[in-house]
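One structure below.
Note that one protein chain of the assembly has been removed; the remaining protein chains are unaltered in position.
To keep things simple, chains are lettered A, B, C and D as they appear, and every chain counts its residues starting from 1.
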Amino acid sequence: MASYIVRRILYAIPLLFLITIISFGMMKMAPGDPTALMMDPMIKKENLVAYQEAYGLNDNVLVQYVRWLGNMVQGNFGESLIRQGVPISDLITARLPNTLLLMLVSSFIAFLISIPLGVISATKRNSLTDYSITFVSFLGIATPNFWIGLVLIMVFSVNLGWFPTGGVSTLGEPFSIWDRIHHLILPALVLATADMAGLTRYSRSSMLDVLRQDYIRTAKANGFKNSTVIFKHGFRNGLIPIITILGLMLPSFIGGSVIIESIFAWPGIGLLFVEAAFQRDYPVIMAVVVIAATLVVVGNLLADILYAVFDPRIEY
Amino acid sequence: MTLPNQVEFTNRPTLLEDHQLQPHDSIWRVMLRKYMSNKLAVIGAILLFIIIGSALFAPWLAPQDPSKQVLLDKLSPPGDKYILGADNLGRDTLSRLLYGARVSLLVGFASVAGSIFIGTVIGAVAGYYGGKLDAVLMRFVDAVISFPSLFLLITLVTIFEPSLMTLIAVFAIFGWTGTARLVRGEFLSLRSAEFVLAARTLGIRNSRIIFSHILSNAMGPIIVSATLGIGGVILAEAALSYLGLGIQPPIPSWGNMLQSAQNPQVMLGAWWYPLFPGFMILITVLAFNFVGDGLRDAFDPKIND
Amino acid sequence: MKKRFLLAVVLIMTLIIAACSDGTANEVEKNQGDKKEEAKSGGRLLLGTTAAPTLFNPYYSTDTSSSTIEGFIFSGLVTVDTDFNPEGDLAESWEFSDDGLTWTFKLRENVKWHDGEDFTADDVVFSYNIPLHEDYIGPRGLPFEIIEEVNKVDDYTVEIILSEPYAPFITITAQFEILPEHILGDVPIADLGKQAFNTKEPIGTGPFKFTEWKEGEYIQLDAFEDYFKGKPKLESIIYKIVPDTNTLMAQLQVGDINLAGISPQYIETAKKLEEQGKVEVSTGDSNAFEYIGYNLRNDLFKDKEVRQALTHAIDKDAIVQAILDGAGTVAHGPGSPANWAFNPDMPEFEYNPELAKKKLEEAGWTPGADGVLEKDGKKFEFVLKTTSANEIRQQIAEVVQQQWSEIGVKVSIELLEWSAYVEQTSPPLWNFDAIVAGWSIGSDPDPTWFWHTSEIENGLNYNGFSNARVDELLSKNTQISDLEERKRIIAEADAIVAEEQPNTFLYYVQGSLAKSPTLHGPEFNAANTYYKIHEWYFD
Amino acid sequence: MSNLLEIKNLRTHFVKNKRIIRAVDGIDFQIGKGETIALVGESGCGKSMTSLSIMGLVPSPGGKIVEGEIILDGVNLLDLTEKEMYGVRGKDIAMIFQEPMTSLNPVLTIGDQLTSVIIHHLKLSKKEANLRAIEMLELVGFSDPTKMMKNYPHRLSGGMRQRVMIAMAMSCNPKLLIADEPTTALDVTIQAQVLELMKELSKRFSTSILLITHDLGVVSELAERVVVMYAGQIVEIATIEDLFDDPLHPYTIGLINSVPSIEGEIKRLQSIEGNVPAPGSIIQGCKFAARCSHAFDRCWIEEPDLLLMDDSRAVRCFLYDDEEANV
Partner (left out) sequence: MNSTQLLQPMEQTESANKIPVEPILKVKNLKVHFPVKAGIMQRTTGYVKAVDDISFHVKRGETLGIVGESGCGKSTMGRSLIRLNEPTEGSIIFNGNDITAMSEKELRPLIRRKIQMVFQDPYASLNPRKSLGNTLNEPLRAHNLHGNQRERDERIKELLNVVGLHSSSMNHYPHEFSGGQRQRIGIARALVLNPDLIIADEAVSALDVSIQAQIINLLEDLQEQFDLTYIFISHDLSVVRHIADRVGVMYLGKLVELADKAELYVEPLHPYTKALLSAVPSIRSKGAQTRERIVLKGDIPSSINQPSGCVFHTRCPVRMEHCKVAIPTLKEVKPGHFVACHLYD
């Protein structure tokens, strides 16, 4: 398995390389001058040129790419165009933990709710329960995420006052776990709903697949109770494809954070990205895009490893 | 001339008697039967039919010019004058919904058509020829897929300005990866299917094998993913609209109609305004999903009941 | 809000708190004075905004959020009061020579930096020399071009020599705060923009000292005990960054924010909250106007009558009522009622589509087969550009598009992302037919920037407006230090501009400020919302 | 020889596309204690569904036992509750399946799978169950059973997996072992091994075996009596000697003659013309008539009953109907 893991890791390297090329390429397609936004229209022309010179905006594209990549490999993402003098890595390190926390918690919620639902749906195939779960999942897929978020804020935060309207913690209050959880519940829930629906559908079909397998018949023929058959023999097998699905869902999960963080004022990289996008802060946009893609690659890597842990058939 | 040994076969007249052959079903009819047995899929198809129909006939169905503003009537509730109320500029919501359907569906269909095309070509090439080409193409797909799509969409939309054409292009350019993987998978498995081998041994040309033998059999999953993809694009456009990066007003799309209702004032005071575009998005995406699900079952040879 | 000089407010893209000066300002002050004795000190001001600041160094930042916070941390030589009158801040008093070229500032003594050091003339000399330095890389060079040299007379006296008389000069000294020479003096000017000082450890002489910047969440400032005007009553200010206005409103409603500017679309919501007793809203004209600008390089708009006709076709009142919910005053010319130089008596082109049609017909434009006006086979159609970043301008564009269509003018709307919009509308491209835009006027009302011929090539006169009389008046206005005289000159220039209608002036922006009822002090003000912030307090 | 299992008039039906498929259409037969009986027929004849009916594992929804009795040691299994059946499956009746590659759970070790069955039915401790499992593995011919316990199924070849399946099936001393095409998926040389093993075990534990297969060769190796099925019905029951020496039913005859022999030369194979009827097709008269070279008028109209020829012999064909003989 070690060799399998090492191979997966090595495989990720060219992927990351391609990711940087694509990100950089996109940025360079931008027609506008990034300095336009931040410049006082009354700036002296010499100053503008000096400024562009100082930020290397006039160099050859390849030179810019190599410089950027080289710096990035050393953890130096450069500096924000807007927030002069602030290393982007500072911005990222301040924001990333929030995003990761949100994602971990919401994926946990998604798992906790949707996998059992999917399993129930599969074992009670074509029953009323199955139809209800299916319908609700479809509803979940079809409802715009941000809409759920806004409604929840209006109802639970503004009208009922049960939850804060946003942010990671109450400002100025001393740190408390409860306070953090209190702030986390709504955004995590909304982020979870988006993928919960899909995950329920996937775990249903994965479980249905498993329940059709011969070894399930074997277990039944051995006289095991239905619940034993489903959980001991079915569940783990059903879980394996879901792990892969989870890896595949990661991009949409991280993508969803853009919206959720915007709605809930959650200071993660998604919000940073939106801010940067509106300000055309290219170095920040690039950095976040690369980080987000890297997160996906790393997440997939973890999924692969998890896969190998759960599935003894993976040995090489 | 008579064939030698034909006598051998004359004692088999019953071979093809009707009770031996299953009722003369075309594949399409079999699929239709499977499809019709999925209630939700049938409902979805009916809904889509209505939605697409009303989009096509919007100019005849719309009670008013969708861009006609009566500022004094802004945020009128549903009633006689405005069946579904009026928006924040006093425009008729129903008319805008109908015209918005055209835009939302156009974006959905056009961008999915584009991404299906790109994805199919790349997936087919990778899957059929395999080897190094496949490896390179798939690495590229992996890399593109690693970008959370919303990040890509936002980046590109901010770079290129969110016009109708850019949105379609951006959705198409980054929506193809799923199809590419899917098509590649189909090609890989169909490439070694016995009927393809048979076609090769018969000297059928590669191009014909790809199109007539492999692609026609991979069409099912492609259509399914396209169906689901349209729903996805409509949702994504709405999400972009939320950030103000979707289809730009005054062209009405359901996404930007919903977006202009993102305002506590509206949400509390004029609930009908965000309700209807939201509902249309929901229903349409739901319908596409139902249809996709039904098609998936219909195309799946494994599921026979 | 001294920083609102000029350009900060090209960026009134969306909502930002604007300022006002109506008669109530003095009254408020009095009230504050009355309550002073009973006021409890303490309390935390949660100031909500949708725009994150960038850095705290007035010579490098350009955005409103940063300027606001700089105003808390630093002090300038002067500040402006609620009526745009310059008032001594670090400078106790100032005087200028008869030729208007030499300005002498007498500095306050016993002013402490946040780190305990004394403030001296060296700090002023250092600060004002930054943008003059040849290595200076930053966006703020232009206002300083007028300065010839900055000299230290003694520890508490500074002399500034200008290259020509310039009346608005005093507002520049209000806009650019003083930085500590003892900390930054040794830093090469080229590196100054990237100092950790700017973001992590700014040291000023202002009422609040920087404590923490929680990335993406808030900036915390705590009261500076040794503030030279007395220790602020507020314990701290938390400048909270909220991603969008919806969230801002929600947070205001539940009390997670106790002070925020309200953009016009949300004014009704804010009023509702006020009815519920959750907030108090104060409103006033801000120092800005919104307009539809015509590119006079375009043949379509060369004729004054045509421009006037276009204005006649627009129902400004409906726009103000429907889009702004009344939160604006219909405008007929440039300037702002908030400003002392405002001319209330300018030519008006009221809403009258029939008259518009008539005027256009006189100008040779007659309806074609499709109802669109034509002249010499050319149709009256053009592109109206605005930025997608501003919802109100977007809606205005849609309304105007429709109203123009009623007189046979065909307009298509193009929404541009902000920086692309700036790039396309400004020199040297001027790639637009018409735009929906807005200008904020600086602390000094000088209109030279917008209308003087010399500003066409590389300035803010995007329209390409040129009028000899206006040029003459404007050139004079900055040379004159007498306010009444200056006001008269500016009024005349503004009236000519209004007559010429290079823009359809739509309305004067109204600003609103919502605060928690327990917070005392803040009132909406076009000149300086945060005037005397050290005296604000909570019950 | 007393009967271990009696099946009386068993009917198992399916609903597919709103059509009723009579997968098992009224079958009766018995299995004696210690007897090995083979259920033979081509695909779709209902032999596998018979075995699933006995196990109470008819796939549901869709399938249903509509009539009949399955009496094991005097108890009608169809009267038992699902909970009571848990104690029967794997304990009294064990089963091995055709596909050894997929019939074992891929994520559990061989040991896990074996011991869990043993603990479930024999109520042994973990340790005792382990010993028992090792013993069983040894019995089915693994030289290093302890090591095998820790293995996962994917490391084993098909033959080894089928041995594990047999070990699992035999681990609780079942009264009846149902072997559904146990060697079909195996290579000849491996098939030989497994057949040897089954023979040995059945002798040793005197377990009754219901062997389900389409391969007459395998039948001849293992079975004592044969039940031939066609289209959901039994067409002939005979001892193995009678069946091969003197098959009665035209279908049985056709079946035997259509198999090429490894022993010697046959000039031309005799084939049964036509196709196996599609499941669910409704056929009037004898279900085999359409393919039968002896069919006469009556066969197209009436359906023949299963005629008892003697104690061990029965055939469903009008050719052996006395009434016909009289005509």
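Just so it is clear, a contact is a pair of C-beta atoms (placed from the backbone, for glycine too) under 8 Å apart; a residue touches a chain by one contact, two chains touch by 3 or more.
Being a predicted model, the structure only gives us computed values, none of them experimental.
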Touch assignment to the omitted chain, from D:Ser2, D:Ser43 or D:Ser125, lands on D:Ser43
Touch as defined at the start, partner being the missing chain; which of A:Leu10, A:Leu128, A:Leu160 or A:Ile177 qualifies? A:Leu10
Considering the complete complex, identify which of D:Asp112, D:Glu138 or D:Asp215 is in touch with the unshown chain. D:Asp215
Interface residues of subunit B toward the undisplayed chain are 1, 3-6, 8-9, 12, 15-16, 20-22, 24-27, 30, 193-195, 197-205, 208, 212-213, 216-217, 301
Taking the full complex into account, what residues of subunit D touch the chain not shown? 42-43, 157, 159-160, 187-193, 195-196, 214-218, 220-221, 240-241, 244-245, 254-263, 265-266, 268-273, 275-276, 278, 291
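Going forward, only the chains that are shown with their structure count from here on.
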The chain whose mean C-alpha position lies nearest the overall protein Cα centroid is chain A
Taking the mean of the CA coordinates per chain, how far is subunit C from subunit D in Å? 91
Geometric centre distance via CA averages, subunit B-subunit A, whole Å: 24
Which positions in subunit A touch two or more other chains at once? 31, 150, 154, 158, 262, 274, 278, 280
Quick one: which residues in subunit B touch 2 or more of the other chains? 158, 262, 264, 268
Of all residues in subunit C, those that touch subunit B in their complex: 245-246, 249-250, 253, 265-266, 268-269, 272, 315, 318-319, 321-323, 388-389, 391, 394-395, 397-399, 401-402, 413, 415-417, 420
State the interface residues of subunit A toward subunit B in the complex, per the touch definition above. 14-15, 18-19, 22-23, 26-27, 29-31, 134-135, 138-139, 141-147, 150, 154, 158, 250-256, 258-259, 262, 273-274, 277-278, 280, 285, 288-289, 292-294, 296-297, 300
Residue positions on subunit B within touch of subunit A in the complex are 40, 139-140, 142-152, 154-156, 158-160, 231, 235, 238-239, 242-243, 258, 262, 264, 267-268, 274, 278, 281-286, 289-290, 293
